[in-house]
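Only a single protein chain was left out; the remaining protein chains are all shown in position.
Take a look at chain A:
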Amino acid sequence: MTEFALKIENLKIALPEGSDRPFALEGLDLEVRRGEVVCLVGESGSGKSLTAGAIMRLLPEPHVHVAGGAISVQGEDILAKSETEMKAMRGERVSMIFQEPMTALNPQKTVGWQIDEVLRLHTKLTRTERRARVIEMLERVHIPDPPSAYNAYPHQVSGGQRQRVMIAMALCLSPGLIIADEPTTALDVTTQLQILKLIRDLQEQEGAGVLFITHDFGVVAEIADHVVVLSQGKMVETGTAQQVLNAPQHPYTQALIASVPSLTPSPPKSFDNAPVVLKGTGLNKTFAAQGGFLSGRRKSVTAVDDLTFELRKGETLGVVGESGSGKTTVSRIVTRLLEADSGAVELDGTDLLACNPRQLREMRKHIQMVFQDPMASLNPRKRVVDLIAQGPIVHGVSREKAHAQARDLLALVELSPSAANRFPHEFSGGQRQRIGIARALALRPKVIVADEPVSALDVSVQAQVLRLLADLRDQMDLSLLFVTHDLRVAAQLCDRIIVMQKGEIVETGKTAEVFADPRHPYTRNLLSSIPGRHWTPPKLEAIAI
């Protein structure tokens, strides 16, 4: 038996004619030994997911196809195999764990059925033997009560458990090679850590080789033995995890690592003497769960429970927590995009929640939002200049003046003036988020509420947008309410943080103090789950990519 679970030599993947580059991947060399985890790292568009597709021979052929090189899985030349031979290999000798466990599992089949399918396809076990094996697998991935999980549908189990099901499915036949394509990106930080541990443990038990695809250097620090860095389809650096993480050689890797937000918060500034700009008191919001008009069986969910906070002038207040903690609801209540059940939100002394529609419209000038997904939150049929000028025009500024201001704002967010007459789809994700920020600034607000503004962005772009936000905040003396699930981001930008769990504040304080000495067990758990928390990115000159 060969010691290599996977060996890729000089792999080339061609893109269809008319793409931005002829090859998605050019000259990739990669080796995964048995019992080793190799991380394939790169930003979006680097060709890392296509590499996985090529190994499984599941590329969307003929548009995207392997144009050269060799791939061997456990000593066998994959590219020479027929489709029938490949079917026999997939699932048995090489298996995959996908990113989004909700969409990667068939919603109409039970969890047990879907794991069982692997056994049905590749073994001659009887029904009872298969069932026993599936339940054993569910136990191994630590799913509580395997027999009842066997009969559950994917929507009936939590996100983390769904990913465990995917892992059980992938490991069912003890394949020699496991490809994990961003398996933890869609998960909360505490769940992420558990899943990473699980993959690591099982891989050690089985002695399989793992090709782990990720964009997150924290995750790399957590799990990798070897690292391969891809940029625009080209392999720029490879080495042991130690080497790449602590002494990166290539400028691109250096820039990527320099962009990883440090976990050490900057020294606290004091805002005690600054006036309070935004103050929430006793905010409550309960959602009635979906239910029919006459069903009478509605279960309500408390999204925000008696929330009170203060935001001072020039200050950044972070709202952190896992999904379902109510942080997005807070951002919507504060901007009155969602009506609270009770409580008050005072903006410069005026209660926003008590305003009538006309007063509210006037008040909206002072509090603006930046949204998570800049593609979805910008009207695709409007030019950038119109998008930015719309707010001021609504509030009575003349068209010419508003347009002139919009062009100035573009310069402020470091976009070229020529951007004004283009449409949102002509920009990259980071540029679109800059447009989103310019749009929010157009009304000269006092407060900006930002809901996960960088979570959809690549790490290098994320760093630039965060820097821009911080600069603008300081220049314009803005107050920022910053909602995020990413504690690294919070550490970089926020002066104070609120930690939320199930709609309640469990801890609040200066960021540096909370990070140094978390008091609530939930905060402690969150902080100890940050991937790569033991790794301090080396101090490198930040180089623009």
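Methods note: contacts are C-beta pairs under 8 Å (C-beta built on N, C-alpha and C of every residue); 3 or more make two chains touch, one makes a residue touch a chain; residues count from 1.
One rule holds for everything that comes next: contacts and distances are computed from a predicted model.
Hidden chain, UniProt protein name from the list "Oligopeptide transport system permease protein OppB", "Cytochrome c", "Oxidase" or "Succinate dehydrogenase hydrophobic membrane anchor subunit": "Oligopeptide transport system permease protein OppB".
Checked against the hidden chain, the listed residues A:10, A:44 or A:106 yield one contact partner: A:106.
Residue A:90 is the one among A:34, A:48 or A:90 that touches the chain missing from this view. Contact with the chain that does not appear here is found for just one residue of A:56, A:210 or A:389, A:56. For chain A, the residues in touch with the chain missing from this view are 56, 58, 87-92, 95-96, 98, 100, 103-109, 117-118, 121-122, 153, 155, 166, 169, 291-292, 294-295, 297.
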